[in-house]
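Before I ask anything, here is the structure I am working with.
The complex is shown incomplete by one protein chain, all other protein chains being positioned as in the whole.
The chains carry the letters A, B and C, assigned in the order they are written, with residues numbered from 1 in each.
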Amino acid sequence: MKRYLSITRDPLDEAGLVADRTLSSGMGAAVYFSGVVRGQEGADAIVALDYSCFVPMAEHQFQRLFDRLAQRGSVESVRLVHRIGRVPVGESSLWIEVVSAHRAEAFAACQWVIDEMKQVVPIWKKPVTAADACLPSDSNPAS
Amino acid sequence: MKRYLSITRDPLDEAGLVADRTLSSGMGAAVYFSGVVRGQEGADAIVALDYSCFVPMAEHQFQRLFDRLAQRGSVESVRLVHRIGRVPVGESSLWIEVVSAHRAEAFAACQWVIDEMKQVVPIWKKPVTAADACLPSDSNPAS
Amino acid sequence: MTIPVTFWSYFAELAGCSETVVTVSEPTTVDGLLAALYQAHPALAELRRSTLIAVGVEYQDGGYVLKPGDHVSLFPPVQGG
Partner (left out) sequence: MTIPVTFWSYFAELAGCSETVVTVSEPTTVDGLLAALYQAHPALAELRRSTLIAVGVEYQDGGYVLKPGDHVSLFPPVQGG
């Protein structure tokens, strides 16, 4: 199974990622997901989320998820980008693509990666309100 | 609900479609599906699929599906492009994007559109082998 | 009343043409039209159970009563995607 992982402070270039897709001739389905920061967190209006990340562990845990995905045998490639640092409302924090022979597998695998990620990958978010927005972003160690 | 529909003989510009996405600040999830022509149809190696389409009825049936999707109330926008004519192996014949507040809704709606489309939208495909490939594509009326 | 009928996908090959015109007396249902059509195109009759029928751009069943100006389409199960 091909895999690409990036945990980055840069804005996600979704169009570029899509343009870079490669698949073999047996593959019939690419499912991709973009998770976008909403303007509301609970009851409060926010302007951004500050994502902090324990990067080495996050990379390791993502790779463990990908190992488990590879064991399912039906996915040819998974690509995942998680943006960290300050992500403004309306911009993507997460992008995942799964390529498989058939769409049911691709949809299931894409959702599985998101569900599992939300259990084990050490990334946290902190709402940023308009009042906070002039302060520097979360300064967790190594984030 | 915003909707965009295109039934076209042109190759799908997925990266351009992704770059054109718009969403309001309450939206948190964009789910995409790209259906790619596989090099095998049943037991036979193929080089392309010829898609024919009863275009006015296909457009009408897609809009009826979108009407039903709009009634669910959770989807902000759906965009769908179906390529017709000859689509080579490895290229996309179908692209769908669903934007919603939450990912579960977006995944469910995207799959629902595909499932329903495969029941009611008058589009047909015909395998093209290497031996056929020099012949003109399927010449159904108005396709 | 004359009703134009279009055959889609491999139904055109089975019918030997992609369009025809059927003359029926009024009132006639889709089933009545099909009975006349299947006489002329027996290869299509064999696939009647998996045949989809539209009048204009809407699906209709055999009980639909045809009106002047209706355009009927017959086709096999759809395969979009």
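Simple rule for what comes next: a residue touches a chain if its C-beta (ideal position, glycine included) is under 8 Å from a C-beta of that chain, and two chains touch if they have at least 3 such contacts.
All of these numbers come straight from a predicted model, not from anything done at the bench.
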Chains shown that the absent chain touches, full complex: A
Of A:46, A:69, A:94 or A:109, the one touching the omitted chain in the full complex: A:94
Sole residue of A:2, A:102 or A:125 that reaches the chain not shown, by the stated touch rule: A:125
Touch residues of subunit A, complete complex, unshown partner: 35, 51-54, 56-61, 82, 93-94, 114, 117-126, 140-141
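What we mean here is this: only the chains that are shown with their structure count from here on.
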Chain-contact steps, minimal, separating subunit C from subunit B: 1
Where subunit B and subunit C are represented by their mean Cα positions, the distance between them in whole Å: 26
Mean-CA-position distance for subunit C and subunit A (Å): 50
Chain centre separation in whole Å, for subunit B relative to subunit A (CA means): 25
Touching two or more other chains - residue numbers and ranges from subunit A: none
Interface hub residues of subunit C, defined as touching at least two other chains: none
